[in-house]
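Pasting a structure here, questions to come.
The complex is shown incomplete by one protein chain, all other protein chains being positioned as in the whole.
And then chain A:
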Amino acid sequence: MSFLHRHPRLRLAALLSAPLLWLVVAYLGALAVLLVSAFWTVNGFTGEMVRTFSLANFRTILTEQVYRNVTLRSLGVAASVTVICVLLAVPMAFFMAKVARPRSRHWLVIAILTPLWASYLVKAYAWRVLLANGGPIESVFGATPGYGLFATILVLSYLWLPYMILPIYAGLERLPDSLLEASGDLGARAGRTFRSVVLPMLIPSVFAGSIFTFSLSLGDYITVQIVGGKSQLIGNLVYANIGAANNLPFAAAIATVPVLIMVIYLVAVRRSGALEEL
C-alpha cells in the first residue's frame, strides 16, 4: 500500500486503465470500425466484404431520394416523441417535486420507474395487441389508430417518458421553494411564475431529457417494426442491411447519419448548459 501511496501516478494509472481501455477500445474503437467499414463495399453475390476504399455507399445515400425521406421521417418521429414527452413530463414532474407530499414523492418516483422493469419487447407487443383491430383501444374508444407512424410515435413516447420525467424532476427538486414564494409575493400569478421563474431554470433539464428521448427514438427499429405498419426508419435500414442484405458497409454508412445528427444536437445542447444537468 505504501508503494502505491508514494507513486500517485501509478495509482492513477491502475485506477483508470480499465475504464480507459473500455472507452478507447470497445467504445471509440467500435465507432472507428464503423466509420472505416462505411467506405468498403460488399460482393453482391457471395456477401464477402471488399476492403477497398470507395465512396459509393455515401453517394447512394446522398443521391437516392428514399434515404432523405427516411432520414426526415426519423427526425420527425424523434422530434414528435420528444415534444410529447416534454408536454407530459413537465406537469407530472412539477406535481411530483412541488405539490405532492414528501412521503408520496418516493412512491411516485417508484411508479415512474416500474415500467422500466418490464422488457421493451413485451411492452411493444402489448401495444400491438392494444392497437389491433377489435383490440382494447377500439372497444373503449370506438376506433383505433391502427399500425403506422402515429402508433410508432405513441408507443415510443410511452417507452421513453420516464427518461424525460426524471431529469426534469431532479431539476425541479433543486429549485428552491422560496423563489416561487418570492414570485407570488411580488404579485405574479401561477402562470407568470411558471413562465418567468420555473421555465428558464427548467430549460437545461428539458434538454437533458430530450437527449435521451431524441437519441433513443432516432435509433429505434423494433417498435416501428411491431406497430409501425409499413413505415421504415433509419434503424430499419441499418437492420435490413445487416440482417437481411448482409451489406455491413452500407449499413455502417447509413448508421453515420444518426451519429452525425446526434453530434449536431449535442453541440447545440451543450451551448444551453444542459450537459451539466446530466
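Here is the rule we go by: contacts are C-beta pairs under 8 Å (C-beta built on N, C-alpha and C of every residue); 3 or more make two chains touch, one makes a residue touch a chain; residues count from 1.
The working rule: contacts and distances are computed from a predicted model.
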Listed names "Spermidine/putrescine ABC transporter substrate-binding protein", "Deferrochelatase", "2-oxoisovalerate dehydrogenase subunit alpha" or "Dolichyl-phosphate-mannose-protein mannosyltransferase", with the criterion being the UniProt name of the chain not displayed: "Spermidine/putrescine ABC transporter substrate-binding protein"
Residue touching the undisplayed chain, where the options are A:102, A:134 or A:187: A:134
Residue touching the undisplayed chain, where the options are A:5, A:101, A:189 or A:230: A:230
Which of A:35, A:108 or A:216 contacts the chain that the document leaves out: A:35
Candidate in contact with the missing chain, chosen from A:94, A:147, A:212 or A:265: A:147
Absent-chain interface as seen on chain A, which is shown: 24, 28-29, 31-33, 35-36, 40, 42-53, 60, 64-67, 69-70, 128, 132-135, 146-147, 225-226, 228-230, 232, 237, 240-247
